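Pasting in a structure now, in structure tokens, and then I'll have a few things to ask.
All protein chains of the complex are present and in place, except for one that has been dropped.
After this line comes chain A, so read on.
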Amino acid sequence: MSSLSIQLPGLNLKNPVMPASGCFGFGREFSQLYDLSLLGAIMVKATTPEPRFGNPTPRVAETPGGMLNAIGLQNPGLEKVLTEELPWLDQFDVPIIANIAGSTEDDYVKVAEQLSKAPNVNALELNISCPNVKTGGIAFGTDPEMAKALTRKVKEVSEVPVYVKLSPNVSDIVKIARAVEDGGADGITMINTLLGMRIELATGQPILANKTGGLSGPSVKPVAIRMIYEVSQHVSIPIIGMGGIQSAEDVIEFFLAGASAAAVGTQNFVDPFVCPKIIEELPEYLAKLGAEHISELTGRSWKKNERLAYYRP
């Protein structure tokens, strides 16, 4: 067994590194750059029942060490994802996690039912945390009862394990995490973007046409680490961690906080080869920590009785 392989509900991962939803499209563009079969998995772009155009441009704005986006869940819609995008992805030997969004419970249920039947979808990721759409999205992610009810409904129709993606825009993330675990979630993915805003001095107006957007990139990493550290001590389902990951060292930090796999979002824009680079570098970092298998690291920051070899960068 390789030191990087991981078993999670529905996912037999060669390694724990995957591109995060919305930062990799459906893989077509990145497939021009490297073999997608190298990846642990691919979290594809959010799918809604109908096609969506998304928000007006500008849709991105930069911040120190981060970026705001207000794409607005642009996607080709369920039908096209089923007939064009997923069959195209089938040529690669890589698990697919389908990200699902909607405005109503029925939207989620419909998309979940259909996508979970697609032959190459291994798991669903419920995006109940998108800050960039007016209805649905974040409402489900900030109310524990709604989050639980939605998870339960989706679990009833899904033929594959269901991961729920949590929003950091809440005062008590543990409460939401427990609610989705109660609802039957097989795993948690976290974090989605933090609601933010920038104003241009020259015009006195918000830079984003949508005014607000979701903050991602290295500046959100401490928030993600803190939330995964808290949540992982209070749930027994695995967590796929994300938020500002740029390097193999960052992946290790997410594992120490309590993650069992890691997703890379914004850094794919900065360095399109980042995922294969991290996968290549991870074994060396494991060796430095005296760990034989990466799963040994999960939650080590709070498992007090276990000490790691002294880390020498």
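The working rule: a contact is a pair of C-beta atoms (placed from the backbone, for glycine too) under 8 Å apart; a residue touches a chain by one contact, two chains touch by 3 or more; residues count from 1.
Please note the rule applied: contacts and distances are computed from a predicted model.
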"Sulfite reductase", "Dihydroorotate dehydrogenase B (NAD(+)), electron transfer subunit", "ABC transporter permease protein" or "Glutamate synthase (NADPH), homotetrameric" - which is the UniProt name of the missing chain: "Dihydroorotate dehydrogenase B (NAD(+)), electron transfer subunit"
Given A:F24, A:F140, A:Y163 or A:F254, the one touching the chain that is not displayed: A:F24
Selected from A:G217, A:G258 or A:G299 as touching the chain missing from the view: A:G217
Residue touching the undisplayed chain, where the options are A:A61, A:I96, A:V111 or A:V264: A:A61
Which residue of A:E156, A:D172 or A:D271 touches the chain not shown here: A:D271
Footprint left on chain A by the chain that the document does not show: 22-25, 28-30, 32-33, 45, 51-54, 57-62, 64-67, 69, 71, 74, 76-77, 217-218, 246, 266, 268-273
